[in-house]
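Mind looking over this structure? Questions follow.
Every protein chain but one is kept in place in this view of the complex.
Read from first to last, the chains carry the letters A and B; within each, the first residue is number 1.
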Amino acid sequence: MEERATKVLLEEPQTLFLAPLSRPALGSVGKTGTWRTMRPVVILDKCTGCKICWLYCPENTIFMRDDGKVRIDYEYCKGCGVCANVCPFDAIEMVPEG
Amino acid sequence: MPIMGLTGNYAVAHAVRLARVQVVAAYPITPQTTIVEKISEMVEKGEMNARVIRVESEHSALAAVFGAASGGARAFTATASHGLLYMYEVTWWAAGARVPLVMAVVTRAIGPPWNIHVDHQDIMTLRDTGWIVSMAQENQEVLDLTIQAFRISEDPRVYLPMVVGLDGFILSHTRAPVDVPEQEVVDEFLPPRRQPYVISPETNLVMGNIAPDDIHFLMRYSMSEAMEAAKKVIEEVDREWAKLTGRRYGGLVECYKCEDADYIAITTGSWSGDAKKAADMLREEGYNYGVLRLRFIRPWPTEKIAMAVEGKKGVIVFDRAVSMGATGPIFADVAHTLYGSNISLMGVIAGLAGVDMKARDFAEAMRMFSSRVEEEGRVYEPRFWLLPRRYRGRPERVKEVAKRWS
Partner (left out) sequence: MLVEIRFHGRGGQGAVTAANLLVDAAIHEGKYGQAFPHFGAERRGAPVVAFARISDKPIQIHSQIENPDIIVVLDSRLFELTDVLSGLKPGGVVVVNSKGKPPIDGDFKVYCVDATKIALDLGLVVSGWPVVNTTMLGALSKATGVVGLESIIWAITNNFKGKLGELNSEAARRAFEETKPCS
């Protein structure tokens, strides 16, 4: 479908056509990990892999490890603390960046 | 199909059927309701293969068809007056997203006080949105314009939504002869839907996300260029429709007896017919009038208007709406179109809230304007209120009313 749309544009170009469209891309505003003042740290013993934090993370920076527990991508995590707040097992701790 | 007696609203519904529209959503509001009633009936009878989506408001109605259109469907909605105001935000989204879409606005006054009768205050709010804005004079033109609207809106040089304006009750609820074309004719005229992009679950596409300010700026520029391109497309479409049906309207404007006229009256919508009759009346009195009927308010027919009034003694504009604190909206645009010329110019505000305007009312204002021009030389009168007949020239009656309604 997308291809078809692009084709229309290429075949019959307008002098100038811009539409308010965007495609998701990794780190389009740079490495936002530098914005952090607090860092979420996963306490692996407590983590059950329930994925609640993965669901709530507004930045898609939580990933699943091979053993079923979670891992945080510190390059893009802004340190908002939502994950620590929603974790039902208190398995995420917010630690000041040093 | 033979010539049928159809109301303007039913003419819209038949056009939507013939355009093979796939998704319709609307919220009932007088005097629009019978458009969507008729469409629902046609869908129910299997005469039309479309989804009619029930929604809880006009805001949702346009949001629904905007979504459907973004997803690749030919979609349609209709509204009027307060309904249009309620969906106003989404009109900007649809235009800014460059999604081809067609809407009918059955023109109606805006309250308070509550009023269901015709004026153009509602449709004029679309001037800045990026919608192509058209106005019909007759039911036949309503049908033709609605079919053409899909072709214009979906033209790759345009990709802007288009609104077809028809006057509330005067057209919407008046039965008049309409030649309903055969499906094959419309199929030949209207190619399969084209649109700049399609949003679907498979496409990783976000619409309306934040964009850098300079890109946003360029998007506005690109819309404005598309409006300019639409002028050419509208003329082409008018010619092509004429080849298939024999009906040609003149594209952006229709000129009635303009060539040999000394004065031009500018109008839009159904009352233009009465203005033409007034022009004939005044010709008998020795004032040579022509009527320039605007079929499109956006894109604004700058070149066509400038050409039509070239060398004339005066231009009188009839607005059925007013921009509070300024002038009638059509007058304002005519005034900038005539910048630098020495033509006499008058803006008349009349017929608001459904107040009836007959040929003799038009003639009264036109006669007054022309006699002033011939006596005084250049006249510039941007805002002349042609009051309802019983108050015209009777300030005591106006004062009396003011006492009662305060």
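Basically, a contact is a pair of C-beta atoms (placed from the backbone, for glycine too) under 8 Å apart; a residue touches a chain by one contact, two chains touch by 3 or more.
Note that the coordinates shown come from a computational prediction; the quantities given were computed from them, not determined experimentally.
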item: Visible contact partners (per top-of-document touch definition) of the missing chain; value: B
item: Residue of B:Y197, B:Y249, B:W271 or B:W300 in touch with the missing chain, whole complex considered; value: B:W271
item: Among B:A11, B:A61 or B:I170, the residue in touch with the chain that has been omitted; value: B:I170
item: Subunit B, residues in touch with the chain not shown (by the definition above); value: 3-5, 116-117, 137-138, 167, 169-171, 173-177, 270-274, 276-277, 354, 356-359
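Just so we're on the same page, only the chains that are shown with their structure count from here on.
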item: Length of the line joining the C-alpha centres of subunit A and subunit B, rounded to whole Å; value: 47
item: Interfacial residue positions of subunit B with respect to subunit A in the complex; value: 72, 96-98, 156-157, 159, 194-198, 200, 202-209, 211, 215-216, 218-219, 221-222, 225-226, 229
item: Contact set on subunit A toward subunit B in their complex; value: 1-2, 4-6, 8-9, 12, 14-24
